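For this depiction, one protein chain was excluded, whereas all remaining protein chains were kept in their positions.
So, chain A:
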Amino acid sequence: MTAGKTKRDYSLVGESTRIAIETGLASAEWYHTDVPRKAMKELMQRSDGPAIRDTLIWIVAILASAAGIVWFWGTWWVVPFLFVYGVLYGSSSDSRWHECSHGTAFRTRWMNDVVYQIASFMLMRNPVQWRWSHARHHTDTIIVGRDAEIAVMRPPDLLKAALAFTGILDFRYSLPILVRQAFGRLSDDEKSYIPEMEQGKAVVAARWHIAIYIATIALALYTRSWLPLVLIGLPRLYGTWHMVTTGLLQHIGLADNVVDHRLNTRTVYMNPISRFIYWNMNYHVEHHMFPMVPYHALPRLHELIKHDLPRPNPSMWHAYREVWPVLLRQLKYEDYYLKRELPPTARPYRGEFHKVDMSAAAE
């Protein structure tokens, strides 16, 4: 572990960045399970069908729950509709954003782009900036100083992690960023992963988002009602809990600064409803190892390569129970992490493949 006994610097232009580049952790060659080309080609095949079906269900459910909110506004009957609408708007938009940013949801490019733009807006994410940050996340997954999407840093801030379920922190973080970007200002971190030729597009995208929020606020003032904001913007607060519940498990408590996704990423078996909301991203080791495989083919990929991966957590509850003591230990000893056991059929973790300090691991 190159961060060694020193404090981690999560800035993307700081000391950890320099170390990651110098030690070859940045843009490194990652471990991949061997999959025959023919099988991989079949798994990578694109199709519009599953994503059109799922998107139609998604849109109909969003519109129906929004209609329920409008209809029952002012009564307690609005609560179940808020619950459904919030999760669809504030959580399932994340998986749609994610899959469409990879361009794997639909075979047809413009369909990916349209859903990507809509989902980005729902999430208060700049569609240009986040496309590049996510590319970096896949190049340098949980490499400190390089990965812009490390959700829980070390030592973990447990209050911050708990508040993440309410969406308050993300809301407070995302909206000012969009405002800053709309004024044409990108941070040094953002400039480190958004190419210069794309930075202008990021500013324009932020301006569009802010314009829609201003229009929504104006409508709320004009109608003297919270309703427009409950439908646009605020679901990012009250509906984000499912996204955080599923998404936090992707990498939390596992190794950093390694180049084997089996060490820093987690696959968790989940119920069908969560898998629909999450678009199968519970198969997260598989996704990181082979990002070309569309969400609907991930269960098949999982069956094909599970002999080479740590055993998945059987449930989200199981995964959080596994993570909790690791987080507590990291409060005092931030190098500590959970090293997940490989089955006997797997190729072993290769010490020479990366510089992870196995002495810091809990098995």
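Here is the rule we use: a contact is a pair of C-beta atoms (placed from the backbone, for glycine too) under 8 Å apart; a residue touches a chain by one contact, two chains touch by 3 or more; residues count from 1.
Throughout what follows, contacts and distances are computed from a predicted model.
The protein name that UniProt records for the chain not on display, among "Iron(III) transport system ATP-binding protein", "Acyl carrier protein", "FtsX-like permease family protein" or "MocE family 2Fe-2S type ferredoxin", is "MocE family 2Fe-2S type ferredoxin". Checked against the hidden chain, the listed residues A:G103, A:P235 or A:P310 yield one contact partner: A:G103. Here the missing chain is touched by one residue of A:Q117, A:T139 or A:S174, and it is A:T139. Counting over the whole complex, chain A has residues 27, 40-41, 44-46, 102-104, 107, 109, 128, 131-132, 135, 138-139, 195, 197-198, 290-292 touching the chain that is not drawn.
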